[in-house]
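Heads up: the structure comes next, in structure tokens.
Heads up, one of the protein chains got dropped from this complex, but the rest are sitting where they should.
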Amino acid sequence: MIRFECDYNTGAHPKILEALVNTNGEAHPGYGTDPHCERARAMLRELCQAPEAGVHFLVGGTQTNATVIAAALRPHQGVLAPDTGHINVHECGAIEATGHKVLALPPTDGKITARQIDDFCQNHYDDPSWDCMVQPGMVYISHPTELGTVYTLAELEEIHAAARRWKLPLFVDGARLVAGLAASDITLADLARLADAFYLGGTKAGLLFGEAVVFTNPAIDFEFRCLMKQKGSMLAKGRLLGVQFEAFLEDNLFLEIGKKEVAQAMRIRQVLLDKGIPLLMDSPTNQQFPILPNQVIDKLGEKYSYEFWCKVDEGRSAIRFCTSWSTRDEDLDALLADLKAL
Amino acid sequence: MIRFECDYNTGAHPKILEALVNTNGEAHPGYGTDPHCERARAMLRELCQAPEAGVHFLVGGTQTNATVIAAALRPHQGVLAPDTGHINVHECGAIEATGHKVLALPPTDGKITARQIDDFCQNHYDDPSWDCMVQPGMVYISHPTELGTVYTLAELEEIHAAARRWKLPLFVDGARLVAGLAASDITLADLARLADAFYLGGTKAGLLFGEAVVFTNPAIDFEFRCLMKQKGSMLAKGRLLGVQFEAFLEDNLFLEIGKKEVAQAMRIRQVLLDKGIPLLMDSPTNQQFPILPNQVIDKLGEKYSYEFWCKVDEGRSAIRFCTSWSTRDEDLDALLADLKAL
Amino acid sequence: MIRFECDYNTGAHPKILEALVNTNGEAHPGYGTDPHCERARAMLRELCQAPEAGVHFLVGGTQTNATVIAAALRPHQGVLAPDTGHINVHECGAIEATGHKVLALPPTDGKITARQIDDFCQNHYDDPSWDCMVQPGMVYISHPTELGTVYTLAELEEIHAAARRWKLPLFVDGARLVAGLAASDITLADLARLADAFYLGGTKAGLLFGEAVVFTNPAIDFEFRCLMKQKGSMLAKGRLLGVQFEAFLEDNLFLEIGKKEVAQAMRIRQVLLDKGIPLLMDSPTNQQFPILPNQVIDKLGEKYSYEFWCKVDEGRSAIRFCTSWSTRDEDLDALLADLKAL
Partner (left out) sequence: MIRFECDYNTGAHPKILEALVNTNGEAHPGYGTDPHCERARAMLRELCQAPEAGVHFLVGGTQTNATVIAAALRPHQGVLAPDTGHINVHECGAIEATGHKVLALPPTDGKITARQIDDFCQNHYDDPSWDCMVQPGMVYISHPTELGTVYTLAELEEIHAAARRWKLPLFVDGARLVAGLAASDITLADLARLADAFYLGGTKAGLLFGEAVVFTNPAIDFEFRCLMKQKGSMLAKGRLLGVQFEAFLEDNLFLEIGKKEVAQAMRIRQVLLDKGIPLLMDSPTNQQFPILPNQVIDKLGEKYSYEFWCKVDEGRSAIRFCTSWSTRDEDLDALLADLKAL
């Protein structure tokens, strides 16, 4: 089975693994207070051009989303999000479990717009029953989105401005940020400037696990370590996160991984377009969503793993192919050849 | 100002008030353990033809919804509801505050169908990521709905069957049940037979306050008094609820109130139809939703209170008129005359 | 049965009931936006000498405690309280249900001291693991306490100062505040000056129900109405609370009720002391806790209701007698005669 169903089905990138092996014998205090974490924090602050930013390392995306959002909201507030957002669909109600409603907006291509934020808030406060309703308390977007699409810098600036207008902190889920950085004009420094909180995802980018949260809004960062501990998102051997992120950030390995996986995905996209195979979403990143006849999908499934995405009509469905740091060119070539032969 | 904006803007029905005054000097133990509560429970069980049912008296609708739903769900489960449902819109996130997601379905006329329940659950369990998603754990509907519409007995039977198919308890919000009983073929006994939990609302039907929950599913009823206490929905002077419900149920006062307010509302509806004024929703109950030009709405507002419901287009909006046990015929006549004169 | 088991086993004080009856036919908007609530707010602000204070009317004590504390704390914070405090013992985990730990201190006579607050916080922040522990976020006390004891003004000033030192808002549960006002040198104005939040309880002081929360700390008051709605503590017919509190505050009826019930309780206390009957707690308020042989308790129980408090040793237990606005002198005389005859 050649695996394309997700970007986290192998272990760690060799440089990450090497760093873990090389530091395995070192003894350090726990919970992220070790020198590796300190150095990784400093590296990330510098890349973000945000010397005052708070940086925390968590294990996984769902816990990161739930912990950051819980830190930002008061009990009667909810978080605005595209209805396809990870927090609204694929986290088993992690946000609601902390007491908060996800205020879902109908997205375009997985993305929401500044206009949608403005309209939602305007309508909300215009409603005479507004104080019987969940108050908007934060804006959550993903870059790239769960459908592989990305924001432009101009769009992100507008969303930032809309969020500011309504006094809503902006939180960017960066579980696949390496692909977003490769496929858009948005940089880490832009994110640090425009978002109150965002994270650089490691789990889906070649780490064993790990998400690096950057806070530029100190109010959300207040005693955030306590929330991490409470929500089970503080790793005892925190140095594992520091060690991995040091290697990930060193010589811009994270950017290199993003470029590589996106380049591979663009080869898939080109073949699909050349063959006239419709795409559920035209994604510029490492997730590709062809719509194919079900029997073709079954046939491909004998050799390649993919993620079933959704039924499109009686005879056809959309599936997802993911490339990753570990996708081998020979495996990709095989897939492309089989797609061309359809 | 002649008030039509809601059905809870006056005090108590004279018979309810009289019962409160007459029993004011009695001394009873608290928390619903007094003889008035006991008698009201027995009366309600008999009306429901459900001698084994659990009956609890709570103060208000939002707390009732949150307490019942929290009693029924495990932490990873959510509650299916129409997206216009009270729990999804007008309770400031009370359900989410207990940790649970409202799984909103697009309703038809405020109502959901058995087919929607089947489709939702089928799609849910067909999704390979189903275990990363909130699990459906209950079905919530309102009768009448927040838009004044009612279910037929046949529809309720089908919803009951669909809920059973997916092992979901069925909960019916009866905040305005007196109107639902007056305007549909569904009886209290039907509700007790088809719902695992429902309530007969008093606040919007002439009590000072009070909602009577009926449980036919003992699993939800398990130590429910503890949940009531925890959620702040157990009244210290619980006898006030018992006394009011005794009077409410005595000689079917509750049915009489429902019939009266619905009959008055039907007079409004007839005038609106006669005048060719469009209705946002054709409601057979005590809420009527005419769509009117904004300047007409403003003009009416000088004399009558109504609830602004929603903007329809640039020049028109929908408003809500409610009748209630306390709506006087002379006030209604005035409104009807002014509507006819439009 | 002559009832002494609690102070909420009858209906409303005649003046309260009269006000409800007289205003029953009035029509008002709901949710506490009516003129009666407005006037009662103004009266209370004036009594508190706190013209800027926020005032909200809730239905019961448990919901008031949970709603106020949820409004004040961030998710990783807990509330310091005496371990006999109502929130720690008799609310079915209402505080924990909102996600917060009660940090229980061993009280002296139901009271905690400024020194205990200082010691707890000093030890907390001295602990190298402090950030793996629940952070102190508020101080909760009751006046009078659940054991009938009261703070002196000097003690309250010290507690206020200690809370300020550690940046903890101070919240005073005033479920029986009328007795506290009668039995201590603390006034409403003192409470408004020294507490960030407190409430004047009505349920246990002659109202049908109702607690008036006073906020002098605007941060806790922020959109508090939304929290009330979410926690089910906003009454639809909010005017019932306004009407009752108007009558309660008018001509200082609340002070009169407190004095009357405390004076009656002091008669019980004197008889107990004269008879050499030990007291579990020497209470200056309307709760009295004699320690009596079990057979005496059973004998008394044939004629009087009381609350069983706790077992003291094999042969003896403590019980509680409560006086209230509705305790009749002839009933009290009967009890005193029977106690003297022991």
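To keep things simple, chains are lettered A, B and C as they appear, and every chain counts its residues starting from 1.
Following the convention adopted for this analysis, contacts are C-beta pairs under 8 Å (C-beta built on N, C-alpha and C of every residue); 3 or more make two chains touch, one makes a residue touch a chain.
If you're wondering where the values come from, they're calculated on a predicted model, not measured in any experiment.
A.B. asks: Which listed residue, B:Asp131, B:Asp185 or B:Asp329, touches the chain dropped from view?
C.D. replies: With B:Asp131, B:Asp185 or B:Asp329 as choices, the missing chain is touched by B:Asp131.
A.B. asks: Thinking of the whole complex, not just what is shown, which of C:Cys92, C:Ala114, C:Ile159 or C:Leu208 touches the missing chain?
C.D. replies: Checking each option in C:Cys92, C:Ala114, C:Ile159 or C:Leu208, the one touching the absent chain turns out to be C:Cys92.
A.B. asks: Can you work out which residue in A:Ser233, A:Gln264, A:Thr285 or A:Thr323 touches the chain that's missing from view?
C.D. replies: Only one listed residue reaches the unshown chain, and that is A:Ser233.
A.B. asks: Take the complete complex as the reference. Which residues in subunit C touch the chain that isn't displayed?
C.D. replies: 75-76, 78, 89-93, 96-102, 128-129, 131-135, 307-308
A.B. asks: Can you name the residues of subunit B that touch the chain not displayed here?
C.D. replies: 31, 70-71, 74-76, 98-99, 131-132, 135, 222-223, 225-227, 229-230
A.B. asks: With the missing chain put back, which residues of subunit A would touch it? List them for me.
C.D. replies: Per the touch rule, subunit A residues meeting the hidden chain are 1, 3, 5-6, 8-12, 17, 20-21, 23-30, 59-64, 66-67, 91-94, 97-98, 203-204, 208-209, 226-227, 229-237, 239-240, 305, 326.
Heads up, the rule we're going with is that only the chains that are shown with their structure count from here on.
A.B. asks: Have a look and report which chain pair racks up the highest count of C-beta pairs in contact.
C.D. replies: So the pair of chains linked by the most contacts is B-C.
A.B. asks: Taking the mean of the C-alpha atoms as each chain's centre, how many Å separate subunit A from subunit C?
C.D. replies: 49
A.B. asks: Report the inter-centroid distance (CA atoms only) between subunit B and subunit C in whole Å.
C.D. replies: The computed centroid separation for subunit B versus subunit C comes out at 33 Å.
A.B. asks: Among all residues of subunit B, which ones touch two or more of the remaining chains?
C.D. replies: Subunit B, residues with two or more chain partners: 91-93, 97-98.
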